[in-house]
Structure formats: structure tokens, C-alpha cells
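Here's a structure for you.
Heads up, one of the protein chains got dropped from this complex, but the rest are sitting where they should.
Now for chain A:
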Amino acid sequence: MTQLPGLLDTEAIRKDFPILDRVVHDGQRLVYLDNAATSQKPRQVLDVLNDYYERSNANVHRGVHVLAEEATALYEGARDKVAAFINAPSRDEVIFTKNASESLNLVANMLGWADEPYRVDQDTEIVITEMEHHSNIVPWQLLSQRTGAKLKWFGLTDDGRLDLSEMERVITEKTKVVSFVLVSNILGTVNPVEAIVRRAQDVGALVVIDASQAAPHMTLDVQALQADFVAFTGHKMCGPTGIGVLWGRQELLEDLPPFLGGGEMIETVSMHSSTYAPAPHKFEAGTPPIAQAVGLGAAVDYLTSIGMDNITRHEHALTHYAVGRLLEVPDLRIIGPTTADERGATISFTLGDIHPHDVGQVLDEQGIAVRVGHHCARPVCLRYGIPATTRASFYLYSTPAEVDALVEGLEHVRNFFG
């Protein structure tokens, strides 16, 4: 078996993930390489979810009975865990949403309804990048259409990085908000946060970071990032689906208006008007995803016990190995950086003229799960003149043997369609 420096003890880790023992298609061992879409869940998270429903299930923040108090403590405890995980200055800056898309839509809507100095209107500009997931494009297009603000973006270089050469033309005195992805879900690129944040701060623009593909894989320190908002989702980081996070700076959360109204988010309500609870509750209308938040808290505990820096090191070693092995495959073209530097463990590629759907189907027959298509980042495919890609993405339980299985699988694909 291939040994690489920096790898985690995957034999032990894989025992925590029951699904990785699955056998598919009459005897093929599952090789799960679709972690950028969603991660698998360790027993530690599954047990906490189950315990919650079996022992403590109740609605939060309103009952006086034992279960309501336990559920509230577990839900708010998850907020503490997430706040510590991202080094938030205050737990009140952690808003639970249902996913990263909702988090980003929430920011866009706060700004759309905000008063000065945050107000986005027809005299202002919004800046994103060409490598965004659709969830960080469409909310800003909607805001742009509704307010008349101009939507601008950074383009991409041929080697899959942001083209920041015209930084001062893209981010200007008119820019109100700059929203960009920390790690691309299709290219794997890790973006240079500091340079963008510095320029945004110079012109007084707010900075929103989509950390969906970063939070599962690296230490996420919202203070070090110096952003104003950071969004990510739970299900890509060993947590359940249905839970996302929006972190925002406290003074902004105090100033900005709520978006969704309802229970939980109010202070007092009369038939004429209402006053609102302080953040984070101001932005959490209705019964929240309680079990899911508790599950995310367990996922944070799990990842912390392994160590985020250890996970980063493991994935870097694996990515270095995978890039090298994939480039040995004839006609394979990596879409994105072709080294392991400043990139995450997500590798998109094309294989000659064989359509990714066909690649993915033949790999699936060998038990290898990859994602095919445009990965909700269609502008990236347009930029590189391709209809779609095949994407392999790794996580803390991925092994060099699985990289080898992928490479062998691709040889089989070439023979099948050759």
C-alpha cells in the first residue's frame, strides 16, 4: 500500500464511518470520491442525532419542561461549539440556517433592505467572481435586479486561479459588497483572501466569504480572514443535511434588518408592529433545525478531535499524489491548478472526448462514486470551453488506494469508449 508522509490513520478513521463498508453493484467495494457534494457521517454524529431524538426532543426557547430545557441547551451548546470552531469573537455572531445557500441569500437580503451606510442601490456595485458556486451568483443577481446595483466579477486565469490583475478596476469606490469563495468547489483553487479583503476594506465594501469547501478541510478563523460575513454548510463537514451557518460581525448583525419574520425572532408583537430579538435570534425565524444543529455540534467535536491541521495535511498529501497519478492517464486534462499548491482536495478533469456522464457511469459500475456535470458552477465550464467535468473529491477518510482505484477505473473507461 502506498505510504505518503502526512497521511492520517485512515484504517482507524474509516471504522467511524459505517457507510464506507458498503458494497455496491454485486460485490464492488464503495470508493466514495464525492465529498465536495456531501461528506459521509461518522457514528459519533449519527449516535448524537439518535440520542437527541430518543431522549431530549422538544422545541427550543419556549417551554419550561425538562425536555425543552435540554433541547435548548443542546441547540445553544452547538452554537458554542461552532463559535469556537471558527474562532468567532462572540457566540451571538453564529446564525443557524438550513445551508450555505440560505446563508448567502440571507446576507443579500439584509443588504437589500438595509439603510445607509449598507444600502445596495442603483448607484452602487456588487463584486463576485467567475468561479462561484451558483449559490454565490444567483442571490447577487437577484439583488442586482431588484436594486439596480451593477454586478461585476473577477475573471479566471487559464490555470484556474482568480485574475486579480485589474483589482482596482473591479473593486471601486462604488463597491458595497464583495462576495467570493474561499475554496472553489469545481477547480479546487484556494483563493488569496488577504489581497481581496485589503482592497475591499480600502473602499469600505463589506466582504462575504463562501467557506463551504473550506470549513470541512482547514482551520477556519473568521477573525484572521477579516471578513464581515462567512457562510458554510454542515453536511459537507460530517454533519447532517439541513443545517448551515452564517457568521457575521456583531455590529453588522445589530444594524442590519431581519429578512424572515416569525416566531423566535421577535421581542414583542402587536397588531401594528413588532420589535426584534437581538442577533442571532433576529435572523432565525421559526422552529430551527434543532437536531441538525446538535448533529453539527457533534461533527465539530469529531473534526476537532482529529485536528483540522492534520486533516489539511492528509488531504494535501493525497491531492499531491492524486494530481500526479491522474496526469499519467492519457488524454486527461485537469481543469484547475495542476499542482497541490494553494488548492484543496477537489480535482475536476476531462477525459478526451468522453462525456463526463459516461465517465461517471462506467466508474459507478466499478463502485467508484464521483460527481459529473457542471457542479453548480456553469460559468467555470463556459470559461474553459467544456460542457462539464468529472470531479473526484477527497476527505479525511480517503486513501491512496482509492486514488489508485480511480486511475484504474479511468483506464477501463478509456477502453470501453475507445
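Methods note: a contact is a pair of C-beta atoms (placed from the backbone, for glycine too) under 8 Å apart; a residue touches a chain by one contact, two chains touch by 3 or more; residues count from 1.
Keep this in mind: contacts and distances are computed from a predicted model.
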item	value
From "SUF system NifU family Fe-S cluster assembly protein", "Sugar ABC transporter ATP-binding protein", "Cobalamin-dependent methionine synthase-like protein" or "Cytochrome oxidase subunit III", the hidden chain's UniProt protein name	"SUF system NifU family Fe-S cluster assembly protein"
Selected residue (touches chain absent from view) among A:8, A:110, A:143 or A:362	A:362
Sole contact to the chain not displayed, among A:217, A:374 or A:414	A:374
Residue, one of A:78, A:108, A:388 or A:405, that touches the chain absent here	A:388
Missing-partner contacts on chain A, residue numbers	25-26, 355-358, 361-362, 365, 372-374, 378, 381, 387-388, 416-417
